[in-house]
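Note that one protein chain is taken out, while the other chains of the complex remain in position.
Labels run A and B following the written order; every chain starts at residue 1.
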Amino acid sequence: MKRLGPRVEQKVAQAGLWTMTLVTVGVLLFIIFFILRRGLPVLSLEFLTANPADMGKSGGIFSTIVGTVALSFMAILIAAPLGVGTAIYLTEYTWGGPLTRVIRFGAECLAGIPSIIFGLFGFILFVTKLKFGWSILSGGLTMAFMLLPTIIRTSEEAIKSVPPAYRTVSFSLGSTKWQTVTRVVLPSALPGIVTGIVLSVGRSIGETAATIFTAGSALRMPTSIFSSTRTMSVHFYILAREGISMSNAYGTAAVLIIAILGINILTYYLMNRFIKKYS
Amino acid sequence: MTRLRFARILLAIGVAFFPACRGDRSQTDLTLAGSTSIQPFADKWAEVFMEKHPGLGVNVQGGGSSAGIQACKSGACQIGMSSRELKGDEKDLTEIVIARDGLAVIVHPSNPVRGAKLAEVKQIFSGDLRRWNYLGGPDRLITVVTREEGSGTRGAFQELVMGKTRIFRGAITEDSNGTVREIVAHDPYSIGFISLGLVNEQVRSLDLDGAVANEENILNGRYKLVRPFLFVSMGEPAGLAKEFVDFVLSAEGQALVKKEGLLPIK
Partner (left out) sequence: MAMKTKKRGKNRLERNDRLVRLALLVVAFSAVSVLLVITIFIVQQGTPIMFKYGLKSFLAGGNWYPSEKVFGLWPMIVGSLFVTAGALVIGIPFGLACAVVLTEFSSKKVRRVIKPVIELLAGIPSVVYGFMGVIILVPFIRQTFGGPGLSVLAASIVLGIMILPTIISISVDSLQAVPPSYREGSIALGATRWQTVKMVLFPAARSGIIASIILGMGRAIGETMATIMIAGNAAEIPRSLLAPVRTLTSNIALEMSYATGEHREALFATGVILFVIIMVLNTIANATSSRRRRQP
C-alpha cells in the first residue's frame, strides 16, 4: 500500500473523525425528533392530567407523573444529605490517606454497579425483608443509593472549586470549621451542588430496571409512600413492549424526553453560571 | 439559625420516613399479585369494583404466577393470581377458579399455514422442526417465541403441549403475553403462544388438530389447550378480599370475563 503524505493523512483523518462525530450527533438528534414527532401530537392537557385507564390503552399518564416525581423526590431527600455530607468530609475534613481512598473507592464502585443489581438488592432488602412491599419508599431508597455516587462526585467538585482564600478569610475572622463550611463554603458551592442534584433527578427519571422491581408497576394514583407506583419510564416500557398502545407510548416518551431535555438545559445553565463565577 | 434549619431538615426526613398512615391500609386496600395473563382482567374487575365502592383501593401487580403465589404466602398481597395449577407445597393455599382461558398458538397474519397438529407444534417448540415448508409454508426458518421460565403461560404450554420434552434453547424468550404478540405481529415467520383472550387482529391463531381456537370448541372439548385462572389466598378470603372475590364470581364479574374473551366458570 502506498503511504499517504502527512498532509493528506491529516485531511483524511480529520474528515473521518468529523464524519463519525456528526453521525453520533445525528443519531441523537434522530432519536429526539423521532420520539417528539410521534409523541407531541398525543400530548394535551388531558393526557397530562388524566389517569391511565384500561392498562394505559386509554386515558392519560397523570399517576405515572406523580409516581415519577414522588420517587425522585424521595430519592433526593435521602441521597442529597448523605452525598453532600460525604463531599464535605472528603474536601474539608480530610487530606488523603487510606480512609479517603476507601471512601472514594466505595463511591466509584457504587457508580459502576448496574441498576439491575440495585433492583435485586432493593427487592430483597426493602420489598421482602423489611416488608415495605413494592412502594415509593422501597423504590426511593433503592434509587437514593444509585444516585449517591453522582451527588458525592459533583458536590465534591463544586466544593473544591470554591477558592481557598474564602476559607482563610473565614478562619482568620475566628470562625470554626463548621461555621466556615456552612456559612462560606456551602453557599458558594451551592449552584454546583444543585447542578449535581438536578443531574441525578434526570438519572432517576430515566431509570427502569431498578424501579420496576422495587416500586412495582401499579397504575393507581399513589396515596402514601407505601403505595406501589409506576414511573413514566416503566409505563413507557410496558406500553411499548407489550404493544398496549403505541400512541400513548410515544406520548409518554415525549414527556420523558422533554423532561430530560429541560433538566439538561437547566444543568447546563447552572453550570455555566457557576463556572463563570469562579474563573 | 443554621442549627434550626438543620433540625427542620431532619424533621422533614423523619416525617417522610415514618408516616402514621400505615395502620389502616389493610381495611381500605387490597393487593393482588401474580400472573400477567390474569392481570389485564383483574385490572378490569378492579376498575369496576372501585367505581362501585368509592374509597376502597384495589392494587393489581404483575410478577407472574409463582411470584404471586409466594407473595400471597408471605403476606405481601392478599390474593395471588395463578394461571397454572398449584403444585407441591403451594397446595396448602385456598384456590378459587375464577375463569378458564384457552391458549392460542399464534402466527403472523400473512402466514399461509392455517393449522397444525399438536404433535407438530411440539416439534416446532422442541427445535426438531425448523422450517415452515414442512407445514406447507414458505421455505424459511421458523422464529420460535416462547415465554420465560416461571411464567404460568409457559407452565401451561409445557404441560399441555410439550409434556416431558424441553422447549429448545434457541427460542426467543419474552416475559409477557403482550410482548410475544408484538414480536409475532412484526415477524412474518414467527410462532408463539399467548392467552386466547389476547389474540387480536395483529396475529392469527392456528387451528390445532383441526379445531379452530374458539369458545365453542373449548367447551365441546375439541380444542385441547385450556387452563384455569386461579385466585389463591391464605385460608378463606376474608373482608375486602372476600368482597372482591364475590364480585368476580358474581354474574356481573363473570359477564366482564366473557366480554374480554375469557371463558366463564359456569
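Things worth noting here:
Definition applied: contacts are C-beta pairs under 8 Å (C-beta built on N, C-alpha and C of every residue); 3 or more make two chains touch, one makes a residue touch a chain.
Computed from a predicted model, the values in this text were never measured in an experiment.
In the complete assembly, the contact with the undisplayed chain comes from B:S151, out of B:T31, B:S151 or B:S233. Residue A:L28 is the one among A:L28, A:A53, A:V169 or A:I275 that touches the chain not shown. The residue from B:A46, B:A67 or B:L256 that touches the chain not shown here is B:A67. Listed for subunit B, the residues touching the missing chain in the whole complex are 62-67, 69-70, 141, 143, 148-151, 155, 158, 166, 168-175, 183, 186-187, 190. Residues 6-7, 9-10, 13-14, 16-18, 20-21, 23-25, 27-29, 31-32, 34-35, 81-82, 85-86, 88-90, 93, 102-103, 105-110, 112-121, 123-125, 145, 148-149, 152, 176-179, 202-203, 205-209, 212-213, 233, 236-237, 240-241, 249, 253, 256-257, 260-261, 263-264, 268 are the ones on subunit A that touch the missing chain.
The working rule: only the chains that are shown with their structure count from here on.
Centroids built from CA atoms put subunit B at 34 Å from subunit A. Listed in rising order, the residues of subunit B touching subunit A in the complex are 2, 9, 12-13, 16, 19, 21-22, 25, 31, 40, 43-44, 47, 57, 59-62, 74-76, 176-179, 181-182, 185, 202.
Those residues of subunit A that touch subunit B in the complex are listed here as 53-55, 74, 77-78, 81, 127-128, 131, 133-134, 182-183, 216-220, 223-228, 241-244.
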